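Accompanying notes for the structure given below.
One chain of protein is taken out of this complex; the other chains stay put.
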Amino acid sequence: MASIGFIGLGNMGLPMALNLLKAGHGVKAFDVNSAALEALAQAGGTPANSATLAAEDTEVVITMLPNGSIVESVYLGEGGLASRATPGRLFIDSSTIDPATTQKVAAALETVGAGFLDAPVSGGIMGAKAGTLCFMVGGPAGVLAKARPVFDCMGKKIIHTGAYGSGQLAKICNNLMAGILMAGTAEALALGAKNGLSPKVLSEVMIGSSGGNFMVEKWNPWPNLMPGVPASNHYNGGFHVKLMVKDLGLAMDCAQQANAAVPLGAVARNLFTLHGSLAEENNVLDMSSIQKLYFADIDNYNEV
Amino acid sequence: MASIGFIGLGNMGLPMALNLLKAGHGVKAFDVNSAALEALAQAGGTPANSATLAAEDTEVVITMLPNGSIVESVYLGEGGLASRATPGRLFIDSSTIDPATTQKVAAALETVGAGFLDAPVSGGIMGAKAGTLCFMVGGPAGVLAKARPVFDCMGKKIIHTGAYGSGQLAKICNNLMAGILMAGTAEALALGAKNGLSPKVLSEVMIGSSGGNFMVEKWNPWPNLMPGVPASNHYNGGFHVKLMVKDLGLAMDCAQQANAAVPLGAVARNLFTLHGSLAEENNVLDMSSIQKLYFADIDNYNEV
Amino acid sequence: MASIGFIGLGNMGLPMALNLLKAGHGVKAFDVNSAALEALAQAGGTPANSATLAAEDTEVVITMLPNGSIVESVYLGEGGLASRATPGRLFIDSSTIDPATTQKVAAALETVGAGFLDAPVSGGIMGAKAGTLCFMVGGPAGVLAKARPVFDCMGKKIIHTGAYGSGQLAKICNNLMAGILMAGTAEALALGAKNGLSPKVLSEVMIGSSGGNFMVEKWNPWPNLMPGVPASNHYNGGFHVKLMVKDLGLAMDCAQQANAAVPLGAVARNLFTLHGSLAEENNVLDMSSIQKLYFADIDNYNEV
Partner (left out) sequence: MASIGFIGLGNMGLPMALNLLKAGHGVKAFDVNSAALEALAQAGGTPANSATLAAEDTEVVITMLPNGSIVESVYLGEGGLASRATPGRLFIDSSTIDPATTQKVAAALETVGAGFLDAPVSGGIMGAKAGTLCFMVGGPAGVLAKARPVFDCMGKKIIHTGAYGSGQLAKICNNLMAGILMAGTAEALALGAKNGLSPKVLSEVMIGSSGGNFMVEKWNPWPNLMPGVPASNHYNGGFHVKLMVKDLGLAMDCAQQANAAVPLGAVARNLFTLHGSLAEENNVLDMSSIQKLYFADIDNYNEV
């Protein structure tokens, strides 16, 4: 069993750390939120007063942070993780950030002989709790081989995506697609409904047909067509609109850097941005609430 | 066994008619293409010299035609099917056309007491040959019940979508989604590739994740990632770009009529239109060739 | 002086007819709105009880109607204008409709030897009242030469655009551009304002620079930057959102028929459609109210 430093106990990070504890690893952790630290302590983990202290004397350090500039400061800031890294230690960043920052962090750690992997996840809070996340891992295959037992405690699918930053890219490209799928599904359902076609029937048609996709099958944005999804709970929970805007923004940045055209993703980003800007509270609804942008009076919709 | 008149023996119509013959129905058919008529005759069917003659003295008439104005002229033109329809006979239009024309045809047939269903299909040429099409059927449930044995010879999934025209709407909304899925998948793969991420790896990531969709799973647009798809055969075969442009155009028309916003579908339509207009021959490639619009030099791409 | 039949006395048609009277022409007119007929009578015109009666025994007939299907029925319906047209008479349609309908009407009138011109206008209600409209005229140059004195009573700029339907096309293409200009100007002003740049300063920068356009110069969408425009009157008056949606829809139809890509126009159409669908009352605001879609809380904006 390894000694693990865990930095960032948010909605995703906390259940991931708890799964490491459950598997028998020692976990020292830091977060700015004391309630999260307390929850970790109750499960047998050790709270630390800073990122630096959480990482001290551990074999593996996992970071799960909100954005690239925080990751940069935690690793590369004065007294940051990179300044105390030593040969042979392993650092894993599971945050979703821009590949350029990832590559700067990787370079700094390589310089001192420490291992690094970028390993963003998909699968959401449910997957984090159940230990069924998918990890997209960028970095040397040898480093991944060493880290695999740790990943296995938190996820069920570990995909090696290539060099440093490729994990981030894979996550970003997947989420670009996810944003297009969600807005597209909402668009198709609204087009049908405004022409008198039942969203329930259309969903049945699309599933298994050429319109089939993750959203219509697992995350249907029309209210009350599917139990347990945010759309059946007033769009609460799930993956917030502002997070989708953030991820689509990362995709736009990658597109600019590589001179790639992303017309559908660009329109999707703007639709989610419009949705969030029309009412501030929309930003903390699930992304499937984009359905309301397409069908404003959805609360009064009655199947014909 | 029924006597069936079949009008329109194209890429889809001919295998559908052959499946009806195979099931033991009598089939009299018309098409402007004499080779298709001959193929039908060889399988035991009866060629007719006009749509009117094909329909004469049959219990069921099936039409499978290229567009709404042809459907309108075959049914509602002088001496057309509607003028000779009699009470109790059953007409099925499996063409993909605008719901407004469907509703005009339905009204004309209802007036004389004949039955009508709009029943466009999905599943492609493969599904037509294998008898595994999906029929989206609009019209009275009672009429569908009567027609079901005929559908069962040609398809494996028969979905009642609602009133007259709803079959067309379901098809159109599904294909709107399909167009968004294909362009979106090509967009995500190109974004990854231009940033150094392998399209093969990204496809694996998306399948089963929140970016999962019919195209990445069954119709991957990147060359040689998947056996048997058009992308692995220089984009030959499949569903032509010009047909996708046509179907997305029908979706745009329905959007205008119902005052619905379809921003992603509109951009998708324009991308396929651009693709077709940049080189005339693109129009008769499979729609997955949109990948070339996103990644012009795809023939020289080498996995890093 | 000519005897003129005028059909359609709406916001545009009535002031146009009044200008014809003022110039000394005899005007017989029909509209479904009796108040408009009365206004015409008070100015010396002759109300008629139907389109047919208004046209009877006149040398020139002008139609100014809301859409293509009404134009089609007035000209080509049973007992319509075409059925009573005689050689040498002149028909002018100033409605904004699809070129295909225009061409059907033109063909019917040519058959009987009557003259026809499609002559949609720009310049708005102000231009109609002032007699300063711009006419975009499709049809034979010889027919236009004959009609010119009539146009001169209502407009100040008469452009011969080409064959039948080209007047409609010119109007439609111009309004496609206008829709893009309005949404684009609102987009640029909102982007600046959200980043702290004054919309007033940005407007000054754009005027006369490479961002200069009709909207920022004559129809500024930001409230209270320009006197007399709808944006300075709570977006009342002007050119209604629903009319912009209609005209952009005609452009989409023309794009489909000619297989042309119109990605910016398509997005503009969808933005105006979204705007109108988010609150029913938006549809009867001036199109410059699209500014509110881009900057929701514009009523509380304070220049920094």
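For reference, chains read A, B and C in written order, and residue numbers begin at 1 within each chain.
Note that in this section contacts are C-beta pairs under 8 Å (C-beta built on N, C-alpha and C of every residue); 3 or more make two chains touch, one makes a residue touch a chain.
As the structure is a computational prediction, the values presented were derived from the model and not from experiment.
Remark: the omitted chain is touched by one listed residue; of A:N11, A:N33, A:S83 or A:Q256 this is A:Q256. In the complete complex, the hidden chain is touched by one of C:I70, C:A108, C:L169 or C:M226, namely C:L169.
Annotation: of C:S34, C:N49, C:T86 or C:S209, C:S209 touches the absent chain (contact as defined above).
Looking at chain A, the residues touching the absent chain are 245, 249, 252-253, 255-256, 259-263, 266-267, 269-271, 273-274, 276-277. Summarising the interface, chain C meets the missing chain with residues 99, 122, 134, 136, 157, 159-163, 165-166, 169-170, 173-178, 180-181, 183-185, 187-192, 194-198, 201-202, 204-206, 208-216, 219, 251, 254-255, 257-265, 267-268, 271, 294, 304. Where chain B meets the chain that is not shown, the touching residues are 263, 267, 274, 277-279, 293, 296.
Methods note: only the chains that are shown with their structure count from here on.
As a whole-number value, the distance joining the C-alpha centres of chain A and chain B reads 37 Å. Between the Cα centres of chain B and chain C there is a gap of 38 Å.
Each chain gets one centre point, the mean of its Cα atoms, and the points for chain A and chain C are 50 Å apart. Shared interface positions of chain A, i.e. residues touching 2 or more other chains, are given as 263, 267.
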